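Pasting a structure below so you can have a look.
Excluded from the complex is one protein chain; the other protein chains are retained at their positions.
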Amino acid sequence: MGENSTILQIKNLSKHFGALKAVDEVSFEVKKGEIVGLIGPNGAGKTTLTNLVNGTYPKTEGKVLFKDLDISNLKPYQIARIGLTRTYQVVKPLTGMTVEENVLVGSLFGRENRDSEMKNASKRAREIIKLVGLESKKDSLVSDITLPDLKKMEFARVLAMEPEVIFLDEVMAGLNPIEVEEASILVKEVRQEKDLSIVYIEHIMKAVMGISDRIVVLHHGRKIVEGTPQEVVNDPAVVEAYLGKRYAKGIKEVNNEG
Amino acid sequence: MSNNKKVNIFLLIIAVVLFIFLPRFLSGYWVRVITTIFMYAVIAQGINIMSGYMGYLPFGNAMFFGIGAYVTAIGMSKGLPFLVVVPLAAITAILFSILLGLPVLRLRGHYFAIATIGMSAAILAVVQNATEITGGAMGTTLPIIDKAPSVVYNYFYLAMLALMVITTLSLHFIIKSKFGFGIRSIKANEDAANSMGINTTYHKVIAWAISALFTSIAGALYAYWMSFIGPDEVFDVMIAVNTIVIMLIGGAGSILGPIIGAFIIELFAEVAWSAFLEYHLAVLGIIIIIIVIFVPKGVTGTIGDFVKRRKLRVGKKVSI
Partner (left out) sequence: MLANAILLGGLYALMGIGFSLQWGISGIINLSYGAMVILGSYISLEFFNFFHIDPFISMIMSGAILFIIGAIIYRGLLQPFLKGGIVFTLILTFAVRLIVENIILKVWSADYRTIRLAYAGSNFQLGDIYIPLTKFLTFITAGILIYLTYLFMMNTKTGKGIQAVALDKEGAQAVGMDVEKMYMINFALGTALAGLTGSLWASIYAFSPHLLGPIVGKVFIIAILGGLGNIWGAAAGGLLLGFAETAGAAFLGSQWQEAIGMVIMVCVLIWRPYGLMGKKFFG
């Protein structure tokens, strides 16, 4: 597989809850090593899409191809083992366990065909904990740590699985601006080091702009725009989705003049 | 290995050795009581791995005890020696756990608990009615061992002790292993566990099979020991209730909890029985309520909390 080849293909993915089309024929691709921002206002279908891709929800329609393998009908644990993982918007720590144990679980399970012997898995877990900067908290119970640390832990947990693609679901939710900045830097560093492809889900534009190579915009379950951050931010359809028609008209006029 | 661990292992070995020689100092009655304690500890460990560690309460687990007992009884009535029947009993129980578990463990906790109650009741009814094979509601006998009574009950004492030690050790190593982490993750957050690559159905089924294995061997030993078993006795819902209470009071999700709990409950029963004969049901009910209100984490859990709080306080002092 070449340097910039496609690692994930989402084709015509749909999820209907009765009459509600939570996700409506969404298609896009992720290339190896890319960070693709997935944005849209609240309720646009971003988390539903994530649940579809990782096998948590059954699909109404559509296919997902991971490295040319059709994973549309696999169970979540199988998809995780192949190398596609996700974090949760509302963190799901393994309660009752420590930070280190949480990351260890990711290290032990996670991608298949790795050395999952306890000793080596533990080593791997500890390295990742160091990488994200949680070393001082590694023996704390997850019920005793702060939200930003929980987010870091979930990130570490997912990294310990040694995935190729990560869906980061609104990892910035609940963080203050300084924490958001730190998190962005961490994600960039990690992507560099681990050669990951990331689908970065956010509904805050600013967080996504500086970090994504490309952006996909969802609204009411449909993909409305796809392009570079620059293209997307000036697109009237996007502005309309976030801010309403009147602002969009303003942008159109600015674009026409410029 | 840290010094703490070495000390603990040393203490445990001493405890086992003491237990081995204990019968010399006790009357036959007490030897039998302690044998029962060992047996309940084993059954409680079966509940512990499922509920304490994995979060799925097998309320009907007594069915494996009964299956172990009856396969042993039937096998020996056909002339098979005990040591041959025991593995058969275990295998039968494991097969049941897998066949019944696969469809039911897909569902979440509530349904599993109820389904196991239903299964246990159904199996009980079958055993009660299949009179030709099982002797029906009147029960069935096993070959009596041709030795002096004291030899017999010492034999079963040691056998149950061995079973308890093996069960507890096995559980200890299982929980420390990768599989053990899988089980604990299911209790912690089953959705997250799935997304992390844990095949939860596989873990649940295997855990139940392990539970069935040890519980059924306890049943097998019990049957041979008693020489006579009846369906109401070995499929009794009170076995499940008692062992759940034992797990709770000892501390669910701890390795030694069930053993401690078995001692506490059985010894209390011994003491309280004569005093409260007419009220023993209500007393048990009240005890359950007291345990849940005051010691929900059981003995081991409460001690654990206490130790942790002391560590925190000491830590605070040191850092200042």
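Order of writing sets the labels: A and B. Residues in every chain begin at 1.
Here is the rule we go by: a residue touches a chain if its C-beta (ideal position, glycine included) is under 8 Å from a C-beta of that chain, and two chains touch if they have at least 3 such contacts.
Just so it is clear, the structure is predicted and the values come from calculations on it, not from any experiment.
The shown chains contacted by the absent chain are B, with contact judged over the whole complex.
Summary of contacts with the chain left out: across B:59, B:96 or B:208, the touching residue is B:59.
Among B:22, B:145, B:162 or B:237, only B:237 touches the chain that is left out of the view.
Listed residues B:11, B:26 or B:125: the one in touch with the omitted chain is B:125. The set of chain B residues touching the chain not shown comprises 51, 55, 57, 59, 103-104, 107-111, 113-115, 117-119, 121-122, 125-126, 128-129, 237, 241, 244-245, 248, 252, 278-282, 284-286, 288-289, 292-293, 296.
One rule holds in what follows: only the chains that are shown with their structure count from here on.
Centre-to-centre separation between chain A and chain B, using Cα means, comes to 44 Å. Chain B meets chain A in the complex at residues 176-178, 181-182, 184-185, 187-189, 191-200.
Those residues of chain A lying in contact with chain B across their complex are 54, 56, 75-77, 80-81, 85-86, 88, 92-97, 101, 104-106, 108-112, 116, 118, 121, 157, 161.
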